[in-house]
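Below is one structure. I have some questions about it.
One chain of protein is taken out of this complex; the other chains stay put.
Which chain is which? They are A and B, in the order written, and residues in each are numbered from 1.
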Amino acid sequence: MSTRSRLLVCVAVLGALHLGVACAGFFAPNDPAAQDRDHPYAPPMRLHFVDAHGGLHLRPFVYAQALRVDSFDTYEEDRAKAIPLKFFVRGALYRVLGVLPLRVHLFGFGDDLPVYLLGSDGYGRDLLSRVLFGAQVSLLAGLIGAGLTLSIGLCVGAVAGFWGGWKDEVLMRVAELFLALPWIYLLFAMRAFLPLAVPPLKAFLLVVMVIGVVGWARPARMVRGIVLSAKERDFVRAARGFGASGGYLLRRHILPETSSVLLTQAAILVPQFVLAEMTLSFLGLGVPEPMPSWGNLLASLQHYNVLVSYWWMYLPALAMVPFFVGYLVLASLLQGSTEAYKIEGAGSGV
Amino acid sequence: MRFVLRRLGHAAFLLVGVSVLAFFFSTLAPGNYFDEMRLNPQISAEQLSALRAEYQVDRPMAVRYVRWAGAVLQGDLGFSFAYDTPVAPLLWTRARNTLLLTGTATLLVWMLALPLGVWSAERLGRPVDVALSWATAVLLIIPDLALALGLLVLVVRSGWLPTGGMVSVGFDTFSVVHKLQDVALHMVLPVTVLVASALPVLLRHVRAAVAEALQAPFLRAAEGHGISRRRLLYRYVLPAAAHPLIALFGFSIGTLLSGSLLVEVVMSWPGLGPFLLEAILARDLYVVIGGVLLSTLFLVAGNFAADLLLYWADPRIRAETTGR
Partner (left out) sequence: MEPVIRVENLVKRYATRGLGRRVEAFTAVDSVSFSILPGSTLALVGESGSGKSSVALCLSCLERVTAGQIWFEGRDLSALQEQELRSVRPKLQLVFQDPANSLNARWTVGEIVAEPLLVQRRISKRERDARAAQVLEQVGLGADYLERRPRELSGGQRQRVAIARALVLEPRLLILDEVLSALDCSIQAQIANLLVEMQRAYGLAYLFITHDLGMAAHLADEIAVMSQGKIVEQGPAAKILRDARSPEVRSLLGASPVPREAMEGVREL
C-alpha cells in the first residue's frame, strides 16, 4: 500500500473514532451522571449467549447483579433475572455537540435495572458511559491545546525567522528557557499559580490554556528554521522584486511551507496533550468532578483499597490506547523516514 | 577552557531565566494567593498581615525578585507556610530521593539502549530488528500513567514487591545490607516504569545514530585493515555517533525528570514529585518555586555534564573554540 493510501486509511480510522466520541451519548448505554448508591463498585457484567438451562439465545443478555447478603462489596449474578440487550433503545437524554437533544442510544438494557458492562464506580455510575463522555473532555483538551500551542509557535517562529535581529534573539532565548524546564514541572507550576477551586468548565478552559502555553517553544523553533530557509528562496526574492510587502511574502509564500511540519507536530502533540490533561486531572489539578475525564476517572486508584479490590477502575487508562496508536501512526506516516531520526521531531516526552 | 566558561554562563542564564519565569508566574495572581490563604484556618490574621508585610506583596515585582534571588544565592529558598520551616532543608531530602530514582533509571535505560541500539543498527531491517521495533512501538503506545497504574494493579495482589514508599516499616532497625535490599526492592517498580517509558524513544534514536555512523566510509577502510568487529564498534563507530548520542543524553535527563514526578506520586516514592503536588494543593508558594528551580537545576546540570562530555569526546569542538 502506498504511503498516500495508508495515510488515508489512518485518517479515516482516526476520524471514525473521533466521530464516535463526538456522539458519545449515542454509544453510551447510560447517563454518565446517574448515580446508584445501591450498586457501588459493581464489577463488569458479562454478556451471555447461553442461559442457565443450556439454551442458546441469539440476542446476548446479562444477569442482574445484587449484593451478596453477607458482604458489602461482593456481587453475584442473579440467575433468575436475565436482561436482554436491545438495540436502538430510548434512554437518557443527551445533546449532540451540546445542541441537539436526542434520546436514542445504540444499545441498552432498559432502565429499570442497572447494567454495567465495565463496572461501576464508587457512586454507582456506569464506567463505560463515563469513559465515553470522558473521552470528549480529554480529546477536546488535547486538540484545543495542540491548536493553541501551534498557533503561538507559528506566530513566534514567523516573527523570529522573518524579521530576525533583536526580536529573534529575545524570542529564541525565551524559547530556550521554556525548553530548559522539565515540562511537567512547568505545567504544574503554571497550574499551581492559577486559582484551584474553580467550576468544571472554567477548570477545563484553564487546563487547556496551561497545556497550550507550555509547549510552544519546540514548534516555534521548527517554524523559525523553515521561515529562515524559505526567506532565501528565489521565488520569495522574485516577489520582493515586484514590490511585495513582508506580510504578503509571509502569507502567500513562506508560511505555506510550514504546513507539513505543523501537521506532523499536531499529530505528535495531540496525544501528548491528552496525556497532560489526564495527568493533571488524575492528580486533582485538572478537570474536577463531576465532569468525567479519563484522568479523573483514574483518580480513585490512588486509594489502596480500590487498587486491590476493584480492578476495573483501571480500564479508563486503556481507553487512550487506540487513539494513541492512531496518532502515532499518523505522525510517522506524515514524517516519512527522513525526519524520524531528528531529536526535535519525535519523542513522547516533549 | 573558554568552552567550559561559555557553557557555564549559558547554564547560569537558564537558571536565572527560569527563576524569573517562576517568580513572574507566581505574581500573576498575588492577590489570589494570599486571599486563598485567608480562607485557611491554620493561618491567623496577624500571621497573614505579617507575611504580607514580610513578603512585601505590595512592592513592585522587580524589588521582590531581587530580594528573593539574593536569599536564594545564600541558600535560603524561602519559608514553607504548610510546614512552618524553611524550604531548603525540606527540599534537599526529597531531592536526594528523586535523584536516586532518576539517576538509577538513567543508568539503566542507557545500559539497555546502547547495546540494543548498536545490535539492532547492525542488523538493520532484518527480522530481529523488525521484532525489536515492534516491541518498542508497543511500549511507546502505552502512556506512562497507564503503565504505572497497570503495574501496580498487577503487583498489588501478589505481594511480591512492595507497592509504595521507599522503605518498609521498621527500616531503622535493619542492618546495612538489609536496608540496601529494602530500598532496592522498593525501587523496582518505579524504576521499571521510568525505564519502560523512556526506552523506546532512546532506543530508536540510538539505533538511528549508530546506523548512520555505520555507513561512514572510514569504517570500510578500518575493516579492510583487519580490525575486529567489537573493537570497530566500540572504538570507531560509537565515537563517531557521539555527538547526537550525547545530545540525546541531555534530552533523556529531561524526559526522566518529567516522568519521575508522576511515577513518584503514583508509587508514593518520597521524592520531589509528591512534595510539589502537596505544596500546590496547599498553596505553599515558596516550596513550589523552590521545587521548580531545583528540578531545573538538575536538568541544567545534566545538560552541562553532557556538554562537557561532548567537549571531551569530540575533537572538532575543541578545535573550533581554541584555535582557528
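Heads up, the rule we're going with is that a contact is a pair of C-beta atoms (placed from the backbone, for glycine too) under 8 Å apart; a residue touches a chain by one contact, two chains touch by 3 or more.
No experiment lies behind these values; they were computed from the predicted model shown.
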Have a look at A:244, A:263 or A:315 and name the one touching the chain we're not showing. A:244
Residue among A:57, A:173 or A:233 touching the omitted chain: A:233
Missing-chain contacts on chain A, rising order, are 233-235, 237-244, 248, 253, 256
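In this text, only the chains that are shown with their structure count from here on.
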Using mean CA coordinates as chain centres, what's the chain A-chain B distance in Å? 26
For the complex, give me every residue of chain A touching chain B. 173-174, 176-178, 180-186, 188-196, 271, 275, 278-279, 282-285, 295, 298, 301-302, 304, 307-308, 311, 314, 317-318, 320-321, 324-325, 328, 340-341, 343, 346-350
Of chain B, residues touching chain A in the complex: 13-14, 17-18, 21-22, 25-26, 28-29, 32-33, 36, 137, 140-143, 145-146, 149-150, 152-153, 156-157, 163-164, 197-198, 200-201, 204-205, 208-209, 212, 244, 247-248, 251, 254-255, 257-259, 261-262, 265-266, 276-277, 279-281, 283, 288-289, 291-292, 295-296, 299-300, 303
